[in-house]
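Have a look at the structure that comes next, please.
One protein chain omitted, others in place.
Coming up: subunit A.
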Amino acid sequence: RDFNERCAQCSEVNWGLTDGGRYYCRSCHNVTERTREVVNTDFMTNSRVQTISKGSRKQEKNGIGSEWYVCEGFQLVLKKQAEALEALGVCPQMKDEVLYNFWRCYLQKSKQAYCNRPAGETVKALSVCESSTDVDSEPERPSLLHLLSLSESEGDLQTDCSFASSMSKVSESTSIYSGSVDGSLYLMKNQKEKLRMTMPMTLSFCYMALLWLREPITLSELLRFVVEGHIPYLNVFQHFPEKMKLCGLDLKIFCVESWPVYEEVYNKMLELAAFLDLPRFPDITDSCFLHPDMLCIKYLMEANLPDELHNWTCRVVKKIGIGEVDFLTLVPGNKSTRKVKYDILAAAVIVVVLKLLFLLDDHYEWSLSDFAEERNKNNKEGGLYFEFKKWYEVVKHSLDAEQKKLDEERAKYLWRCEKPLFYSVKNKSKVLKRRQMVVNLQNQFGKLSGSARRAEKPNPSSFQLRWSEENTDGSCFHGHSLKGILQEKCGLLTAMNPDYWLCTVKLCNEKLCGHLAHYREVDFPRSYHFVLRLFSFLLRIQPSYIHDEVCMIEHKLFNKKLYKKLKYNTVLRK
């Protein structure tokens, strides 16, 4: 799966593994000599695994389910996510070994399980879901409102006044509601040093495991699959077993009302990797899917750009050293190196290459295109020259259509599910009534929607935009030639374009600003913005993040010139 070369015989990329561990092409059954690299999952040097020391499980306590801990819930979530990933084609090792081991390690390090519970940390919070039971003589029982405000902004559940008001009516001195044993404890303590588990963090775990195994799924793809519903995230608590009753503060922990953002998941993943004291991750070599050379192939295809551009992306990658194993491989805890976002990096490389070849100043690329158009009109035989204008029109058309669809989809998300959530038994009936009404209204107006019923969720696919060379309308540019914009100099192919403009002369301090540069659409040429918009759509991230990477690459590329010629601000001669 992490082998993406084209088959020598049939040029397909459709590999399987023989029993002997060799790759064979599924299309033509050509067996290669490439074997699968054995991935070492043995990272836990100090694995003194002990079983969870829990007290005796009180079964069916008061008839409302058994005790369960928050981490058990998360374990279930991770399991479900791993199963989904396996269904998508990820190797079973991920679920059975890697993810599971990461999780155990986390539990151990955060002292939630697999260790002796330190003294004084016994769970004090009561776990009943019904009205008050024994009132503890705890002097500093935190108030509910206090608890509500403490948690991170997981959606707007904390603003649910109905919860607060109904709680306050009962009495502040009574129990803190949660279905889980340690729900309130979870939210209460300042767990920063222990890296408290959250729903977005489950995705960080998944991504970390995928990265460890070097599976061919980028983080942006993972998140897209989550949003498309192929990986459980939104209402995953639906799959909790009956005996794990979810109510009260559990909702704050497990119910999300927002989609996780790339940055969030990524940074948490880094934090997690450091927290778990993981060693250097398995090497990302140039045969890995995540290597920029590989990812560029994919993105070039998806962006409908000529295959010939791949030579250029490889050249840039090589020139600035971002294809080196040491640059690409994750070393947790090493704060000095800037961590690599493989997908964004690859996209940014393509953007830089486009700037190198076409300048993208809203003038040059169009005149190059005119020249190519002329040539294409007059020479029918031989390959077609790549025309920027035509490409722009074709891609824009598709991009706009897909963007429109996506925007509508976003407005159509259904966040709630059949399993209703209620904070306490008290407002259960109200919640159920509301749900019933919602369902009624949905039915009533659903009938009036006409035939435009919601399609089933699409099959998960790696490619969002597809271009086929078989289309006779000339809408596929993969095979087009860059001849019109290249010239030969001293035996080397270079671009005809002699100029380049830097996105920014000086990079910001990422730790202070949050960004390397600050992108404003109006400040840049429209062609540049279009290219950013294209990849922004494909990766489902804000254009500014791609812009940051572009700036970083440019500064590496033109490092010497920048260092020397500080006087010349924008246009540089190559």
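What we mean here is this: contacts are C-beta pairs under 8 Å (C-beta built on N, C-alpha and C of every residue); 3 or more make two chains touch, one makes a residue touch a chain; residues count from 1.
Here is the rule we use: contacts and distances are computed from a predicted model.
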From "NADH-ubiquinone oxidoreductase chain 5", "Protein YIPF", "Mitochondrial distribution and morphology protein 35" or "TAF1A polymerase", the hidden chain's UniProt protein name: "TAF1A polymerase"
Residue touching the undisplayed chain, where the options are A:E97, A:E228 or A:E264: A:E264
Residue among A:S449, A:Q487 or A:N559 touching the omitted chain: A:S449
Residue numbers in subunit A that touch the chain omitted from display: 153, 155-156, 159-163, 257-259, 261, 263-264, 407-408, 410-416, 431, 434-435, 437-438, 440-442, 444-450, 452, 514, 542
